[in-house]
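Removed from the display is one protein chain of the complex; every other protein chain stays in position.
Note that the chains are named A, B and C in the order they appear, and that numbering of residues resets to 1 at the start of each chain.
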Amino acid sequence: MTARQFALTLSCPDQPGIVAAVTTALFERGANILEAQQHNDGEADVFFARFGFVLRDDAPIEAVREAFAAVAERFRMQWRLREPDERTRVLLLVSKFDHCLADLLYRWRIEELPMDIVGVVSNHPRESYRHLDLSGLAFDYLPVTRETKAEQEAEIWRIVQARDVELVVLARYMQILSSDLAGKLSGRCINIHHSFLPGFKGARPYHQAHARGVKVIGATAHYVTSDLDEGPIIEQDVERVSHTDTPGDLIRKGRDVERRVLSRAVSWHLERRIVLNGDKTVVFKN
Amino acid sequence: MTARQFALTLSCPDQPGIVAAVTTALFERGANILEAQQHNDGEADVFFARFGFVLRDDAPIEAVREAFAAVAERFRMQWRLREPDERTRVLLLVSKFDHCLADLLYRWRIEELPMDIVGVVSNHPRESYRHLDLSGLAFDYLPVTRETKAEQEAEIWRIVQARDVELVVLARYMQILSSDLAGKLSGRCINIHHSFLPGFKGARPYHQAHARGVKVIGATAHYVTSDLDEGPIIEQDVERVSHTDTPGDLIRKGRDVERRVLSRAVSWHLERRIVLNGDKTVVFKN
Amino acid sequence: MTARQFALTLSCPDQPGIVAAVTTALFERGANILEAQQHNDGEADVFFARFGFVLRDDAPIEAVREAFAAVAERFRMQWRLREPDERTRVLLLVSKFDHCLADLLYRWRIEELPMDIVGVVSNHPRESYRHLDLSGLAFDYLPVTRETKAEQEAEIWRIVQARDVELVVLARYMQILSSDLAGKLSGRCINIHHSFLPGFKGARPYHQAHARGVKVIGATAHYVTSDLDEGPIIEQDVERVSHTDTPGDLIRKGRDVERRVLSRAVSWHLERRIVLNGDKTVVFKN
Partner (left out) sequence: MTARQFALTLSCPDQPGIVAAVTTALFERGANILEAQQHNDGEADVFFARFGFVLRDDAPIEAVREAFAAVAERFRMQWRLREPDERTRVLLLVSKFDHCLADLLYRWRIEELPMDIVGVVSNHPRESYRHLDLSGLAFDYLPVTRETKAEQEAEIWRIVQARDVELVVLARYMQILSSDLAGKLSGRCINIHHSFLPGFKGARPYHQAHARGVKVIGATAHYVTSDLDEGPIIEQDVERVSHTDTPGDLIRKGRDVERRVLSRAVSWHLERRIVLNGDKTVVFKN
């Protein structure tokens, strides 16, 4: 993605003429399209697109936005225009295991991820992460028990609102969000979850996978819905394992695939490459 | 694997001294070990091993076998000695889709798979496979309905016995074996099955996977038990998919991963690289 | 890809307004775009796109073609319109090893590959492939020696012309095409080639790779240019290997990755998903 590239992401009921209308509006306001991907869900009759474009020097983005708004209204679009240097306001939720947190922080420091981290929330105290550089980051220790869960979630929600959080990343946050909070964060909360062939329910999934003798283990990044592990899938990947791997080895290999899958999902969200399509996602990967 | 290589595969209750006893017996009868792998299942306290060896020119395999039998008795081993040119007697069961059949036949023709195909059984007529070269192969058309299932399975079992079948491969055989037949074939019947993250039950799994928006699809090769899709896993692998893939595309990509996974599993079985370990397998891959 | 889908593939010097012009022309003639991908090579300043579309029942494709031709002229486009049921006329060249041939024939039989095979040419006699079903296919045995090479290539070229061949696939054809023939087939001849990290020059590459102790082996499908193994890359993939693999094992694993990579490249070519971009390709994968 070129530095000065805008990204326009949209979805709408399908009908003829959408692309022509969008691209004409962009062209007439001085936008030059550098990359574009479209997808039509034939079953749902919904159209999805992402346009990456640059502007002529004398062309103001406000004019593009205005022209496009008219098109969007005509086609009843949901849409979002991402500015070249736009940084998303992200809140990271984490528990004891910090491999995903460490990885996201590293990628953020070296500017792989165009986000502003407006806070790190954990149900473990700050000293749990003393080897990570949290300097300059707001850190909230919000312990949780069954009794205080509602209260703790209210505090999370307060933070989300107070800091204009645009994306919440559950970076191995081991608490199940209530349906209420999950609903409020719908479409802007990404979770990472282990996945296996076949699937396992219940506690200690890596031990179950070991007992079953699986040969691959996986991880799934998905948007959170009220049904925690069942939201729209963004990305999945796997690692090979064998009979020599102990449950501990599976957990270790799981860490690698979890951090890899989560960072891809977050990156695609930040670049506006993902559009929700009911229980599924359209991911316009680069 | 060198041409003249014997393979000794064994399992037994773990105790000290097994490897020393086995390797001393082999050495004293003129065997030179070229490759070996051992595994100890610490939970079940069972020991597994596979030794690949060649014989000195003046050393008869009978002497090795005899010497080893004494060791095996002492340690209560289950064991099997594979001769260098040994070919396993294999029965292939198939239904309408023949991608796994075509792949296994090809690998057999070019001598990738050391097996004798003693028959192909299908619930579809021979002309369904007119583009495959079945010349020289016994073909049995055994159609099946709910009413005739017991009878059809009896005929399969008769073939298994009459032809000394050592391995049955369900190469996309779309009939569920009865518990009775599955039990009789336990440990010598390999099935290939699609797998997904998460898993799906019921009909048209690729359509379910599409509806769920998965990003990887997989296949699992396993030994058949009375619980058809749940036997000990031998091998698994995956293919990446995206929102652009239709259910038809998933089925197409599924064919590729199914044939790849099944041929690996069959190959490892033929080379005696797999040992059953309860509901799991130990796979001594090369 | 939907059954009734047209595919328009194009490239041209980049300038503002291309997409708007194309999509407006399509829309006004009754075309509804279902999938589309665009790419801009910022260095070469060349624009690439592929549009998949269906037509309204009352809209003739001739009108689309005519309207688009005007656009194409204006923007100096190279373009191609693929009709829904279009089948490409393909000539397969093969030598002794037939794993790629067998795989392509299988995929063609089950209608994975929308092509008409107008001939199989080999420098080995037809009986070399007696286990493959070549019924209904023209087969030309064109043996070649250093002395007869020019003559043999002349005969290949005669076949290409006489049968209106649109794509030549070198399915492990072990003869190096002359610069002359390679040049004539430029952009319509796909080769499959082993690849390694690092690369090896000269004879017996799998033995060289074994001597070097590589841990992955690969295959590259590319368009043929006068410099045989150096044409624009279409697809690459790898298989893992280890110290236990003999040169023979590498060759076996090489077969699997070669056939997989070649079939993908051919499939993308047939669906007009590939556009040449100098020494590179743009591949609009699904």
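General observations
The rule is short, and it goes like this: a contact is a pair of C-beta atoms (placed from the backbone, for glycine too) under 8 Å apart; a residue touches a chain by one contact, two chains touch by 3 or more.
These numbers come from a predicted model, not from an experiment.
Although it is not drawn, the missing chain touches A, B, C when the whole complex is taken into account.
Only one residue in the set A:R82, A:H193, A:R260 or A:K280 touches the chain that does not appear here, and it is A:R260. The hidden chain makes contact, of the residues C:S122, C:Q152 or C:T220, with C:T220. The chain not displayed touches chain C at residues 39, 195-199, 211-216, 218, 220, 229, 232-238, 242-244, 277, 279-283, 285. Contacts to the hidden chain, counted on chain A, fall at residues 1-2, 35, 99, 102, 106, 109-110, 112, 130-133, 242, 244-246, 249, 252, 256, 260, 286. Listed for chain B, the residues touching the missing chain in the whole complex are 2, 14-20, 23-24, 26-28, 30-40, 42, 49, 56.
Rule of thumb we're sticking to: only the chains that are shown with their structure count from here on.
Chain A and chain B have centres, each the mean of its CA atoms, that are 41 Å apart. Centroids of chain A and chain C (each the mean of its C-alpha atoms) stand 36 Å apart. For chain A, the set of residues touching two or more other chains reads 39.
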